[in-house]
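Showing subunit A:
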Amino acid sequence: MDLAMIADSIIVKVILSIAGVMIVFTINALFATWLERKVAGHIQLRLGPMEVGFHGVLQGAADGLKLIAKEIITPKGVDKKLFALAPYLAFFPTLLMFVVIPFSDKLQVRDLNIGLLYFFSISCIATIGIFMAGWASNNKYSLMGAVRSIAQSIAYEIPIILSILSVVIITQSLKLSEIVSYQSKFWIVLVQPVAFVVYVISAIAELNRTPFDIPEAESELVAGFHTEYSGMRFAVFFMAEYTNIFLVSAMATTLFLGGWRGPFFPPVVWFFIKTYALVFFIIWVRWAFPRLRPDQLMSFCWKFLTPVALLNLLITTFFMKIF
Partner candidate 1 sequence: MDTEKHVLKDFYVNMGPQHPSTHGVLRIVLKVDGEKVMSSETVLGYAHRGVEKMAESKTYIQMMPVMDRFDYVSSMLFEWAYVGCMEKALGITPPERAEYIRVIMAELNRIASHLLWAGAFLLDLGAFTPFLWLFDARERIMDMFEEVTGQRMTNNYFKIGGVADDLTPEFFKMLDEFLNMIRKRMADTETLIESIIFLERVKDIGFISKEDVINYSLTGPVARGSGVNYDLRKNEPYSIYTRFDFEIPLGEKGDCYDRYKVRMREVIQSVRIIEQAVSAIPEGPFAEKAPKIVKLPEGEYYFAVETSRGLLGVYLVSDGSANPYRFKLRDPAFSNLSILDTMLPGNKISDVVAILGSIDVVIPEIDR
Partner candidate 2 sequence: MSVITILDSFDKEVLEQSYEKNGFNHSYLLRKKDDIIELTKRLKEEEYFLETITAVDKKEKIRLIYIFNKMQKVHRVAVYLDIDYSEDVPSLIDFFKSADWFESEVYDFFGVKFTGNPNLKRLLTPEGMEGYPLLKSWKAEED
């Protein structure tokens, strides 16, 4: 068997893909946590982590080591199987979602025909993990966090889907590589600014981050669904959160900001620049705003965001039909 055949064989492709995804995932988990702490620090008139490595770049690794070394506590009265399963159910979908992300014109694990649909379907599984965690914890605060989380996820799926539908109607495709190649002349955000704004707001809500962090509102629900978790199980929830931030930003880049397209630099660099600009924005929002109340969150979604997205979709359809 010569080398070309080896490189072509399906097993090698799978192994390479898994390795690639793991590398991106690990680097992101380390970088995004560091970025969050640094941005938070500088917004709050302090420096953030400074001790581990240059300006604390290795802080994430140090924290990871600490969490691995910690004891995993299973409190009394929890549903042991569900309790242990929940973090991984919240975490593994994030890895699966990497599959369709086009990092560049060549770097994509699988260019599925229904890539967009696949991405958002998989993302819903994580909610089950969160609910499972809250349910199994045998803790009132956890349960309330889980209930809030379900209500919020269901509510904000709708404006997200409506806003990306507008994009799909323009590009006439669910295939992510085609959506990117459609943007060779202009970015979709220029013709769909409303859909972009709706997408980013809903995405922050889907991520359960401030100002939409009601499922884990620490001042009301102690820590929400992960109150009872410790050690590596807690870390898994944590990693899932940061991977999700990266993924929704990557998807926004692909759908609205021209994907990997850009002058001078190689495509991969452009992809990461755009994605981390959005990650930075999401972090910035978190440290600038207080938290909404659950009922305000719901009425904002149902009475404002969804109608706006729906109207936007209607106008888009109308113009596509005419021109």
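For anyone wondering why these and not others, all candidates are chains of the complex that A comes from, given by their letters.
Convention: a residue touches a chain if its C-beta (ideal position, glycine included) is under 8 Å from a C-beta of that chain, and two chains touch if they have at least 3 such contacts; residues count from 1.
These figures come from a predicted structure and were not determined experimentally.
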| item | value |
| --- | --- |
| Of 1 or 2, the one touching subunit A somewhere in this complex | 1 |
| Subunit A to candidate 1 touching residues, read off their complex | 40, 43-46, 140-141, 144, 210-211, 213-214, 217-220, 222, 287-296 |
